[in-house]
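Dropping the structure in here first, questions after.
A single protein chain has been removed from this complex, and every other one stays in its place.
After this line comes chain A, so read on.
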Amino acid sequence: MNIIGPDALVFGVDDLAACAQYLTDYGLAPAGNGRFEALDGTAIVLAHKDDAGLPAPMGTASMLRKTIYGVADQAALGAIAEELGRDREVKRLPDGSIEALDDMGFVLGFQVTVRRALDMPAETINAPGAAPQRKPNVVAVDENAPALPRTLSHVVYFVPDVPRAEKFYVERLGFACTDRLVGAGPFLRPAGTLDHHTLFLIQTPPFMKGIEHFTFHMGGPTEVMQAGSRFVNKGYQSFWGPGRHKMGSNWFWYFNSPLGCHVEYDADMDLHDEQWTAREAPAGADASQLFLFEKRDNWAPGGPPPGAAGAAERH
């Protein structure tokens, strides 16, 4: 099953205008018909929660209606249709994609990927003992740099039965477990990418079933900081970060959102292949973050310390 990763997430929301503004300020480009795209064409798709064209809601507070995976080619699409068709309905939609339920009741779509190939440099660093990545007179910091989401990285689900959910994605769709947070669930990587994970499962009670967060990859940690700082300065509420995860090594910054889930910026995720042996660690802050910062208003040594006269802002 040559699944590359999520091409799009479809939401049914109650405040379309707020969600559209949020995704635009986050850095996605409005592409019409409720579609908000990253640089490579992966997207978040919005519709009103009562839109008859949406798959049914899950009956929880989750506003996620569908996860659309991009696959390598028509052969991969046919293989998925044949595999899932053995024990469930597989709809064939007018746009050529297929649709079916996973074992937890999440609606999945599969399509030949719409991702456009990107040709962009990664963030570079200079370090003693290593060849310079930036040549003399090339500066790293540009206050006006765009810092835009490049590609839809991963989605995280709350599921009521992690073993059963994991079994579906591993045995039916060819995902591999790269690491596991014991007490939460597995990080899962589909066959068509080396990214540490495009799906993470978290065990919760049934009434929490739905999406925990999604994130788009940025060009590096500086872009995570720069885009996140701009987002905070526009009034958006930081939830967790910035920091760096242990499993996956990706830098992160999470925000609340009107989409009923967290929305993250991330960058610099580990790549793995079939030679990798999954690690395990108990779920918790120690296993989740190598380090964590908190956003504060600008200050400099010599100026008033953070917190003076209530000037510091802890988000």
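We adopt the following convention: a residue touches a chain if its C-beta (ideal position, glycine included) is under 8 Å from a C-beta of that chain, and two chains touch if they have at least 3 such contacts; residues count from 1.
Rule of thumb we're sticking to: contacts and distances are computed from a predicted model.
Name of the non-displayed chain as stated in its UniProt record, restricted to "(2Fe-2S)-binding protein", "4Fe-4S dicluster domain-containing protein", "Inner membrane ABC transporter permease protein ycjO" or "Dihydroxyacetone kinase subunit L": "(2Fe-2S)-binding protein".
Checked against the hidden chain, the listed residues A:A8, A:L84 or A:C261 yield one contact partner: A:C261. Taking the complete complex into account, A:Y236 is the one of A:F214, A:Y236 or A:Y265 that touches the chain left out.
The chain that is not drawn here is touched, among residues A:N2, A:T42 or A:T204, by A:T204. Residue-level contact of chain A with the missing chain is found at 14-15, 18, 22, 60-63, 158, 204, 207-208, 210, 212, 234-237, 239, 255-258, 260-262, 307, 310, 312-315.
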